[in-house]
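What you see is the complex with one protein chain gone and the rest in place.
For reference, chains read A, B, C, D and E in written order, and residue numbers begin at 1 within each chain.
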């Protein structure tokens, strides 16, 4: 391909990373994104053209990737988010899901999803599970296999495996991109001005420094 | 209480069965309906006043009623819909859920939810599962424990337990009132004009009569 | 044009079949799709770029194609759907329309529009017209010239010309792509598993086979 | 009824004129407002409780009031708006309609609907019909029987019968309460400060005075 | 670049002026449009691809262009609309803003924003400020520094500096593209049929002619 055409292709690719601006009602039956590798880099937020519906198959609407847990963190947590980037059939349908596994004693630290309510279904285990409302009250309870808890949209919530066996949770969201803001990282791992953090949390410079070291990603510290 | 005041109370009760007209974004954290039995008859479609938030408890956000299957029909199907009428914490949050159990060979007959996409998670078993798009193509596949299928909003879908053991499905919806229209009953059990049905399905009067007897609710036939 | 550039054009064309994911409120006055034949294949579901507004004309907002009926089917029905594919001015405005003509005795078989309420205005004739609600009750009535019936979104509805003259209906929808799911074809003409259909409708294999032959499109049977 | 109870009833009535804040997607099949005359004054903007669905009849979904024109104004215009106040079946379904009749030469003066796009279908006659976009360009054209014009939401539009016979238009809206703001009355008949109007329209005090006399409702002038 | 490739680029550019069809809830954190000058002409209504988030900076979310007034018209009004075309950080977030300055006695003539409510905050000065509701009633009042007035969506509103010093207003909108329809220009400066205007406003041909000369843009008159 000639250099000029290549340039054109690059420009085009940039331009077509048009972002989806909403989780509105679908006006077509479905839209399986056309993600032929090598052509367009796919990110979670792109609107991709729909695959020609002739080429859509039943497999596009089935997801088999959460039959077992994902990789566990050092702290014993595994989270597998499932959204149009790995399950294209969800695209434009206003829902997504997640599988979370917690080893005994492990936590899913306080976080919130700015764009979705979550329904958490306990597949196995016993989990202390709760959220904080805007009046700073905690609604928390130990829930177990077969029980469901709902976390209202935008509220900080958390989980801890308080059982004697691993726990598995199946969560579903009413957005194809619910977002996930982790409190500790957002506050101490993001680079907010030290003085402001000291005043906000009543900590001294040394304490803030310790929190920073804990939550700033190593990759960023090095650079 | 005097008769006049009682009359007033009845009028009031009727008036306050104001219906919820949407699954919009919530503007408060949550709204647990105030359903003190004996005062207001609660139906799925009512807007109820919110409980005073001081009286809201963690239990309001947890549902324990689908730890085991519901009652089975003669055909081996059990469906437990979970929405604000039995799980008040869902109110105004734009989601609801369902547990379906199918005995070996049982089906969940073709139906559609006019107001929600459904994510179906197989808790156990092997289920032939699919939907029909607006070009009348079937997207169907056998899915098994730990797999997920998505049914786009408003499309006719169905399931059949093709495994050797009972099957359990956990479904979630992006509406607190997804609706459930069962095709066979809507067409043959509702009382649409015979001639129209004959022409629509190419059946004769006798065949339509047989279908009717099968799907018209006995309670209605009697009356 | 060089082969490479052609390839590029094809890739580009595919990419720009970005689908409209909603019937949201418009944020511009209007958007007449830029559909210069030969460049981009237009389908009903594509988001097309807007024509430069300098080139928009009054004709873009006027549709003259339903002054007379469309082609009639063997059963005496003619349906002309009008949406942005044939009336570009509707694009992004959240409405579309339809003209339906029924010869004497003809029916518009049970169907539903998953994404719109329909207001049906009888231009001429007498039409038995109705819908089925989610409790499987029929709301049907003979309506005549100058009368209006409303079919709520997502509910199965139908019509039959019970007059002595041809009937014409003007329908309007609150979606630019309401969808149209025909029950008989979706169920019997789509290829749902035989066993499931037998169980769902209480028919035997032979009866299901007859229904299939009636509703499976011939083109598909041949292939 | 005792005076105190009467007071209570009045308070209650006031309180229950809760207004509908949106044209959102319906979450129930339909909601026929419970408007038993004598109990609650019904205005277009009230949310009314739904009638018990057992009492809903096919008639609730059919409107027969526009088979002939309404009352004509002195200028030869008749407009019959149809919305949930006179056609309860439309309630919560996001649509409404209108019948307009224009005598030969009559106009439907410039106005706009802040909350809906309008699809205007010419039932009979020849009508100069158009709208103004936000760049102050007119899109206008003579349309005739069987033709359709679309007026995008919020844009000023107008019609004039330029044929030799009376004209009838059937309009439909994608809101149950589209609103109707008439420009001349809003500007000159509302009581905006004279000096501001003089500056805005480049008219002198006498000219503004004449316009006022023309458009201020007589009832208001008297008082 | 070869002619053919240039043609391709032009076609591409046209196609990618895809318009934003809504002010829906964002599903990503933000989307800074990728507007590298020279490549794609940016208009207010285009959806542009998002900048790679790595390249987004704090400056993208800050706007400094309304620290002083914009250019004044002959009548003493300066309006600086701020939306994604000049403040890219607003893109997809559902809000925009405006700074308006009025010299002593100057007016902001009657206009309406079809797609947004406006909150007007008086930064300095005394301003007669009001709107007209759909019953043609004026709600107007002199407001001063530190006060706020709200103009409901789609209603005609206006302002006049009635103080002895220049006035400054900071307005914010709940749409990234609220629209601005100026009544006088839309009616008299757009080219609506003379006869219709005469009938609508009760003016004679000469009077309409004068109004036209006042409001038709000179550039358009010449051509």
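The rule is short, and it goes like this: a residue touches a chain if its C-beta (ideal position, glycine included) is under 8 Å from a C-beta of that chain, and two chains touch if they have at least 3 such contacts.
Computed from a prediction, not measured in an experiment: that's the story for all the values here.
Contact with the undisplayed chain is limited, among E:87, E:201 or E:215, to E:87. Residue positions on chain E in contact with the hidden chain: 25-26, 29-30, 53, 56-64, 66-68, 82, 87, 89-90, 93-95, 97, 117, 119, 121, 123, 130-131, 133-135, 139-141, 143, 145-153, 155, 170, 172, 174, in rising order.
Touching the omitted chain from chain A are residues 75, 107, 109-110, 112, 114-115, 128, 130, 132, 134, 136-138, 140, 153-156, 158, 160, 179-187, 189-193, 195-196, 199-202, 211, 214, 217.
Everything below uses one rule, namely that only the chains that are shown with their structure count from here on.
Interface note: chain B and chain C, two copies of one sequence, contact each other through mostly matching residue numbers (shared numbers exceed half of all numbers used). Separating the centre of chain A from that of chain C, both taken as means of CA atoms, is a distance of 37 Å.
The mean-CA centres of chain B and chain E are about 46 angstrom from one another, to the nearest whole unit. The centroid of the Cα atoms in chain A and the matching centroid in chain B are 29 Å apart. Within chain D, the positions touching two or more other chains are listed as 25-26, 29, 130, 134, 140, 153, 155.
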